[in-house]
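What you see is the complex with one protein chain gone and the rest in place.
Up next, chain A:
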Amino acid sequence: MSFISYLINGLSLGSVYAIIALGYTMVYGIAKMLNFAHGDVIMIGAYVAFIGMSQAGVSPVIAVAAAIIVCTLLGIVIERVAYKPLRNASSSLAVLITAIGVSYLLQNTALLVFGANTQTFPSVVSWGGITLADGAMNISGVTIVTIVVCLVIMAVLITFVQKSKPGQAMRAVSEDKGAAQLMGINVNATIALTFAIGSALAAVAGVLLCSAYPSLTPYTGAMPGIKAFVAAVFGGIGSIPGAFIGGLLLGVIEILGRAYTMSQLADALVFAVLIIVLLVKPTGLLGKKIQEKV
């Protein structure tokens, strides 16, 4: 019984990683950059929801909506101010270092505004969950909601990218920016849209993460951000289903690792798995081999 409950908890944590990893992977696929500030957008989203619920006293739905709006705008502003001017920079290191800088900027701004004290995040899910096997197993409401939200996001996102016009534009831009422009696609707007979607998802992830693990500090986003990045690479960076599978696997490995080995080992285990996967399959589980153009 306990194995199943660990597994479900792992899938739930993995769902959070998957939602964050989607942001990484979409931005990478389209702008060809690693947005290391992505994890900190999660933290900002969590703080916005926290302030909404604890201080402004609004309902969880409104608090989550506010978090999504703030993070979406934040994502667009970060891209416009910090990354866009570097898009044609000769070295891709410039934008990578800038992303790390933005990450610290967000953390320290949060430190200044919200303080260093750990806040206790009130869960946005008030439902107690379900009890199975005559009380032997309890699955919390947050756990179930997180998994369901992740599945819905995945389905919507895949349909959006495959079927909608902006989604088509994203696929074209991710393959060839110049050719996309010649099709009449506004490349800058498409990249901004990608950041907006990724950041909105980060807000959702932040709220779900803090509902399950309620301590909130300015550094809350850092570790899940890195793990979600690992998940994205694990699944094959640039691939949306890859981020999903990578995220879920990572969450399950982490929770099972914590349960059956030493809990201090869990994080090491996660990164060890990444190293092994990359040794065997450098492009990740679902990653496409990049063909060099002649």
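A few notes on this one:
Operating definition for what follows: a contact is a pair of C-beta atoms (placed from the backbone, for glycine too) under 8 Å apart; a residue touches a chain by one contact, two chains touch by 3 or more; residues count from 1.
The criterion applied here is as follows: contacts and distances are computed from a predicted model.
The subunit not displayed here is recorded in UniProt as "ABC transporter ATP-binding protein", chosen from "Preprotein translocase subunit TatB", "sn-glycerol-3-phosphate dehydrogenase subunit C", "Fumarate reductase iron-sulfur subunit" or "ABC transporter ATP-binding protein". The hidden chain makes contact, of the residues A:L11, A:A169 or A:L193, with A:A169. The chain omitted from view is touched by exactly one of A:L7, A:I51 or A:V187, namely A:V187.
The omitted chain makes contact with chain A at the following residues, 165, 168-169, 171-172, 175-176, 178-179, 181-187, 288, 291, 293.
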